[in-house]
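All protein chains of the complex are present and in place, except for one that has been dropped.
As written, the chain order gives the labels A, B and C, with residue 1 at the start of each chain.
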Amino acid sequence: MMAWFAGCLARPVRAPGGILRWSAIRDAIRPDGPHCAGTGCVSLENTHNMAGGAVTPLDVIEEICREAHQRGLRVHMDGARVFNAACALGVEVRQVVKDVDTVMFCLSKGLGAPVGSMLAGTAEAIHQGRLYRKRLGGGMRQAGVLAAAGLIALEQMPARLGEDHANARLIAHALEAIPGVAIDASTVQTNIVIFDISGTGMTPPEFSRRLKERGVRMNGVGATRMRAVTHCDVTRQHCEHAVEAIREVCAAVAPARA
Amino acid sequence: MMAWFAGCLARPVRAPGGILRWSAIRDAIRPDGPHCAGTGCVSLENTHNMAGGAVTPLDVIEEICREAHQRGLRVHMDGARVFNAACALGVEVRQVVKDVDTVMFCLSKGLGAPVGSMLAGTAEAIHQGRLYRKRLGGGMRQAGVLAAAGLIALEQMPARLGEDHANARLIAHALEAIPGVAIDASTVQTNIVIFDISGTGMTPPEFSRRLKERGVRMNGVGATRMRAVTHCDVTRQHCEHAVEAIREVCAAVAPARA
Amino acid sequence: MMAWFAGCLARPVRAPGGILRWSAIRDAIRPDGPHCAGTGCVSLENTHNMAGGAVTPLDVIEEICREAHQRGLRVHMDGARVFNAACALGVEVRQVVKDVDTVMFCLSKGLGAPVGSMLAGTAEAIHQGRLYRKRLGGGMRQAGVLAAAGLIALEQMPARLGEDHANARLIAHALEAIPGVAIDASTVQTNIVIFDISGTGMTPPEFSRRLKERGVRMNGVGATRMRAVTHCDVTRQHCEHAVEAIREVCAAVAPARA
Partner (left out) sequence: MMAWFAGCLARPVRAPGGILRWSAIRDAIRPDGPHCAGTGCVSLENTHNMAGGAVTPLDVIEEICREAHQRGLRVHMDGARVFNAACALGVEVRQVVKDVDTVMFCLSKGLGAPVGSMLAGTAEAIHQGRLYRKRLGGGMRQAGVLAAAGLIALEQMPARLGEDHANARLIAHALEAIPGVAIDASTVQTNIVIFDISGTGMTPPEFSRRLKERGVRMNGVGATRMRAVTHCDVTRQHCEHAVEAIREVCAAVAPARA
């Protein structure tokens, strides 16, 4: 879609621990030239989904923005979970995004609306964004029905994200004690818990199936890892139940490992 | 967007009274060649929005599909209002679309859902459509909330479209008697009423403003016409009130016309 | 290709006699808005191919550029034959293009090179143009072989375009006297001669075929017209021969018309 719609290519950059740093970006910047299109924009995912909800430190964002802007590059924050980042940092979202040129964030996911994402940026960016929204089929008619849910997401939900983070830590710490599961609970900063199950000898689809039999829905990522996400529809009790279910599933295969 | 996303150009064909006929399409078909892309698809809007909700007769659809298919062309029905067409024809929607290759219809508009459109077609077309949906940003997460409204739209709303059509005819016939308004009520087949106000000396924006003061929301189309749409949130009483409001607005400017 | 590559749509504007005027352009300008992309550029073909090589007067270009620039629009000259325009006006090409933002012209066609077109414009436009050239597969390796022909086209050929124009007028005036052919020789300003053969009862492909038997290659345009082009490889004698061939072809069918 990036190619098809925007005519752009991404140059993925390694972000150890989910933290993209300027030193890595710098080497990937390509100048405009007769043989290739130049780099135009740095996109920064915060929190980082596949790194388990990792939060980018504020000074890292500041450095990226300062250096990128000096070279005429824009910085976009892929902030689907930026409210979780702000909560984890104990600051307002506006502080997290103050230096970026544009930020997209989701009203769904952690904020709990059934649908909806927003783009924020300069007046010029939003003017352009409205045209692209139309190109992508946006321009709804009775949007108020959906916007109502979005208002609740913005006004009432950010304050409770700390609960999701506490629940995620609860899961992570409990998983550390389960044989067959590998996780470093100290890396769980927000509402995503990714853990390795290669020690159980099970594949993620099999693990998912067994959890589902116990009333827990959880998908795998890649060949050996599971990914759990806490949110407003999941209580502390649900999380404790999920931990128990994981314990049972792992225990069931323990002899096989012995 | 058609250009940007699909890389296609449309060749608009005149459809007198909103009825696109094969004889007009035939002359616009361009063969594939070294200097230009060939025609690939005929798109047929039914009912026709800007022709006041005109309904394409079944035999016209059949002829277009037969002739197009003979030449290897696909036929797509732009059926945002195809349930209104079926209601006006007194047939099932499946009869209206039986010969076309694909049909898009809206769960919003006449069927009353807050949001949502559907594409129907062959398994192959839907397989392709799912990929294009993703390219356009589709692939929702908690889509069930929206789908619930869509189910009501599909199951309960088609049966009541006749009311909207009766209300539209009520408005159209009443408008015929209002000085300054020009309309042929016999052309109003579904839920759209387009009428000319050039006899009032007012522009559509001014006419809209005066109607709004009387609690009626109606937009103009083009330089001299207004467009009213009946739907499930508009009762017979609302329509009578709208007619009264139009009468008042026209009467207020009558001396200016004298 | 315009759609596919640039994601743009053209809004064709009628140009009676091949002369595009500001009054016609003005009505086609569409402002940027949430529902549609705004007009960005005016493209002006000079000389006008399908209007028989018509030359746009300098004051018409000036008015278009002045008005377009006031509205923030760019003006591009599709100047494949702009050297013919300059020759017909008796001015330097630089005067014809002085107000436009960009101009494309051909080293082939009237200037006689086997291949090659050039884009001229501001440094910024050319910087962008180099990137688009690469996107379109440009960026040749041993381009000097082709550039050598281009230098001859630029340095030696413009001075002789008057001969082509005189030859075209010669053909046009001679055609006026041939029964079955319709042409107004006074409209032939440059090197293109378009004439109507509906009076002969022949189709353009048939007319082409008969001319080819007499050593003259000429294609039709549309259903009833032929198009002759004079250039550096066609002498006055060739043109006289072509006229004679046309006369013969028309005479052969004369009884059929009687």
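As a convention for this text, a residue touches a chain if its C-beta (ideal position, glycine included) is under 8 Å from a C-beta of that chain, and two chains touch if they have at least 3 such contacts.
Since this is a predicted model, take the numbers as computed values, not measurements.
**Q** Among C:1, C:151 or C:252, which residue is in contact with the omitted chain in the full complex?
**A** Answer from the full complex: C:1 touches the omitted chain.
**Q** If the hidden chain were put back, which of B:66, B:98, B:130 or B:236 would touch it?
**A** B:130
**Q** Could you tell me which of C:50, C:146 or C:182 touches the chain that is not displayed?
**A** In the full complex, the listed residue that touches the missing chain is C:146.
**Q** For subunit C, which positions touch the chain that isn't shown here?
**A** With respect to the unshown chain, the touching residues of subunit C are 1, 4-5, 108-109, 114-115, 134-137, 140-146.
**Q** For subunit A, which positions touch the chain that isn't shown here?
**A** On the side of subunit A, residues 2-4, 6-9 touch the unshown chain.
**Q** Can you list, in ascending order, the subunit B residues touching the missing chain?
**A** 32, 34-37, 127, 130-131, 133-134, 139
Keep in mind that, in the parts below, only the chains that are shown with their structure count from here on.
**Q** Between the chains shown, work out who touches whom and classify the graph as line, ring, star, complete or other.
**A** Contact pattern: complete, every chain touching every other.
**Q** Would you kindly tell me how far, in whole Å, the mean C-alpha position of subunit B lies from that of subunit A?
**A** Each chain reduced to its C-alpha mean, subunit A and subunit B end up 41 Å apart.
**Q** Report the inter-chain centroid distance for subunit A and subunit C in whole angstrom, where each centroid is the mean of the CA atoms.
**A** 56
**Q** Using the touch definition from the top, which residues of subunit B touch two or more other chains?
**A** 4
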